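One structure, as structure tokens, below. Some questions next.
One protein chain is absent from this view; the other protein chains keep their places.
Here is chain A:
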Amino acid sequence: MAAHLSYGRVNLNVLREAVRRELREFLDKCAGSKAIVWDEYLTGPFGLIAQYSLLKEHEVEKMFTLKGSRLPAADVKNIIFFVRPRLELMDIIAENVLSEDRRGPARDFHLLFVPRRSLLCEQRLKDLGVLGSFIHREEYSLDLIPFDGDLLSMESEGAFKQVANMMIRMKREFTGSQNSIFPIFDNLLLLDRNVDLLTPLATQLTYEGLIDEIYGIQNSYVKLPPEKFAPKKQGDGGKDLPTEAKKLQLNSAEELYAEIRDKNFNAVGSVLSKKAKVISAAFEERHNAKTVGEIKQFVSQLPHMQAARGSLANHTSIAELIKDVTTSEDFFDKLTVEQEFMSGIDTDKVNSYIEDCIARKHPLIKVLRLICLQSVCNSGLKQKVLDYYKREILQTYGYEHILTLHNLEKAGLLKPQTGGRNNYPTIRKTLRLWMDDVNEQNPTDISYVYSGHAPLSVRLAQLLSRPGWRSIEEVLRMLPGPHFEERQPLPTGLQKKRQPGENRVTLIFFLGGVTFAEIAALRFLSQLEDGGTEYVIATTKLMNGASWLESLMEKPF
């Protein structure tokens, strides 16, 4: 069912099974029929660990979305609230509980905090006089959700800066209560998004990255315009064109997707057409099947072949949709500007494409993304240039965006150049962040994921594994935030001998989010024959430039 989680070097399905077990145990504590009231934000992440069928097996008969006033009628014994520990949600829950109809049959209330129980929230419930109404009040530690065989995400909006310190302290605190186990990971690399603000701002150019840029991937699902997916059946006459978006799950469980997701989009077409030939050749085989045995053999392969054909049809449609976008003139112009900035061309003056975008009122996110990119590539903008952009934005999109602009400045995405020094070119050259000769079809370097730009985050990981950061100390000093390394010596009994050719496993934790293109770059490194390191990726949030800036935007009305 979730086999794709166990393909990697580290079996992440174990994690999924553990959280499923914990969920079942909690549900069984509330004996009898139940209704779940959902904090809507949680439904996505929960979908990755348990389908409705699991809930149903444990007597969940109704599901509601958490909202104010009275709960919908439901003839169940238990009402369970699944919520994040947030004060505003506590207020809604209290309203639900207090407006419960006393004349109806008594229902038991339970509360499940995801992923942490909160004293603050419980205090609020107490103040509202409903804390005693909950029979079971527990926490459900769904914090790192397995997305794929090598990918975990917390899917939490907030990111935590002090995670590194905390992890070291936690190690000290928990050594007692945990039995010693063989470590699964050889290295842990924590990367704060602040170290590499640039990468998410650039447009991702891998297949998966582009799907995310154009349609947005939410909890591994994407919604696509339905027209391209209309069933091609005769007789329908096209009268019933689907109107609902086509929803597809994207993960390595799908063989074809696993093969193409991390490729540069320009290399996807050839794979798809090759696949098409292979599949139709396989179907042609039926004409060669003469004996009963041969026919039987053919038939036994049919389901797999049909699945492959369906998968191919889907991805051909998606690729067409993407191609419509990437071949448009505006996409080309935007990409040109991005690449100019990233390679260091004209980063210190007002860019006329951006000016035109503002004048034509292109989406503000797009404009902000480009300006931030320019600012980062120039170690901040000249005051005059910055003020010009800001004034243009305020006049065109509205003065309320002064708050958003301020947020971007606080995040360091937008800033005036201080000291008149631009040290980005030094960083770019030393870390080889811009590669002119990119091989998109058969990549030799991580820069293929942005057709030229090598993500700084991934480059740092690559250099750490070989030859080590000592070689780049000067550049590290130019990057924001302190860097440190800690070694945790293993007890002698737990040191294992590495088999010749066996790779190290590094858990790389992106605090503040990671893009699909960065993940692709890390997978590329894992696959390198002489790479020596395989990566398991964890993050607080899967993100792209748009969702990132969206989270920093503030709309006061």
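Here is the rule we use: a residue touches a chain if its C-beta (ideal position, glycine included) is under 8 Å from a C-beta of that chain, and two chains touch if they have at least 3 such contacts; residues count from 1.
By definition in this document, contacts and distances are computed from a predicted model.
J.: As a check of understanding, state which of "GATOR2 complex protein MIOS", "ER membrane protein complex subunit 9", "Vacuolar protein sorting-associated protein 16 homolog" or "Transmembrane channel-like protein" is the UniProt name of the chain not shown.
T.: "Vacuolar protein sorting-associated protein 16 homolog"
J.: Which of these touches the unseen chain: A:Arg21, A:Arg116, A:Lys247 or A:Lys349?
T.: That would be A:Arg116, which touches the missing chain.
J.: Quick one: which of A:Lys62, A:His136, A:Lys323 or A:His406 touches the chain that's been left out?
T.: Checking the options A:Lys62, A:His136, A:Lys323 or A:His406, the one contacting the hidden chain is A:His406.
J.: Taking the full complex into account, find the residue in A:His287, A:Arg360 or A:Arg470 that is in contact with the omitted chain.
T.: Candidates A:His287, A:Arg360 or A:Arg470; residue touching the omitted chain: A:Arg360.
J.: Kindly note down the residues of chain A that lie in touch with the hidden chain.
T.: Looking at chain A, the ones touching the missing chain are residues 85, 87-88, 116-120, 123, 160, 162, 165-166, 169, 172-173, 175-177, 355-356, 358-361, 387, 390-392, 394-400, 402-403, 406, 556-557.
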